[in-house]
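With one protein chain removed, the remaining protein chains of the complex are shown where they sit.
So, chain A:
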Amino acid sequence: MALDIGPTPTSAPSTPVGAATSETRLARATLIALALGFVGLFLLLPLGTVFIEAFRKGAGEFLAALGDPETFSAILLTLTVAGIAVPLNLVFGVAAAWAIAKFEFKGKAFLTTLIDLPFSVSPVISGLVFVLLFGANSALGPILQSYGVQILFAVPGLVLATVFVTFPFVARELIPLMQEQGTSDEEAARSLGATGWQTFWHVTLPNIKWGLLYGVLLCNARAMGEFGAVSVVSGHIRGETNTMPLQVEILYNEYNFVAAFAVAALLALLALATLVLKTALELRYSDEIAASRRH
C-alpha cells in the first residue's frame, strides 16, 4: 500500500518498531517466568518445606525441640563460634585488602591468590588440615596438650576451621572496592596532616563501610552455616562440640525429624534475618551508597 502513495515517513517504520517491542515483550515474559520458576523450585520450595516440617506437630513441639539441652547448647556454640570468627575475619580481611589495594610489594599477586584458597579448597580438606596440624600424631598437638590447651574437638578448633573457611568474604568484598577508590583520598588526608590512624578512621573506613558490612554479613551467614570443615574438627561430642548444622544432621539421623527441622528452621531464620537486615540497610541508606559509588 505504501507503494502507491510513496514513502510516508511516519507509517513506514511503525511495523518494525511494533514487531521489535512485541518480541522483547515475549522475551521479557519468558525470562521473568524462567527466573521466578527457578527461584520457586530451588529456593522457596525447599525453604518452605523446612518450615512446614518444623511446625508439622505444632508450635509446642517446635519450641520443645529447641529447648532440648543438647540442641540449646548447639545454638549457643554456633553463636559463640560466629561471634569470635567474624570479628577476627573483619580485622584480617580489612588488613589484607588494605595491603593489597594500597601498597606495592613483592608477592602481592601470590597473596591475592592465597586469599581465595579457602574458596577453592573443599571445606572437608580445610578441616583435615587442622587435624593434621593439631591432632594426636602431629608435632603441635601433644605439646599444646601438655600445657592443657585443647584445640581439636573443642571451641578453638571450631573457631580456627570457621575462620579459615570464611576468611575470603570480607577481603574479597573490599579488594576491588579499595582498588577502585585508589590512594588519593588517603594521600589527601595525609597531606593535610592526618596521622595513619586518623586517615583510616575518618577517610578509609567511611569509604568502605558498605562493602565491609556486606562482607561481614556474608561472612557471618557462612560462619553459622558451615558444616564440612567444622564436622571434621568437632569430634561430635553431644552437648559440647556440636554446632547447629551438626546438630541438625545428628537429629535427622536419629529420625527425630521435627527437632531436626526445627533447628534447621532456626538456622534458616538467622540467614533470612541477615538478608533482611542487608536489604533494609540498603533501602535506608540508598542515597549514601549511591553517592559513595559515584566519583
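Following the convention adopted for this analysis, a residue touches a chain if its C-beta (ideal position, glycine included) is under 8 Å from a C-beta of that chain, and two chains touch if they have at least 3 such contacts; residues count from 1.
The rule we apply is simple: contacts and distances are computed from a predicted model.
Not every chain of the complex appears here, and the one that does not is recorded in UniProt as "Sulfate transport system ATP-binding protein", selected from "FAD-dependent oxidoreductase", "Cytochrome c oxidase subunit IV", "Sulfate transport system ATP-binding protein" or "Lactate utilization protein B". Shown as candidates are A:Q179, A:T195 or A:T279; the residue that touches the absent chain is A:T195.
Set against the missing chain, the residues A:D116, A:E187 or A:E282 yield one that touches it, A:E187.
The residue from A:A171, A:V203, A:L251 or A:L267 that touches the chain not shown here is A:V203. Interface residues of chain A with the unshown chain, by the touch rule above, are 184-185, 187-195, 198, 202-203, 206-207, 288, 291-292, 294-295.
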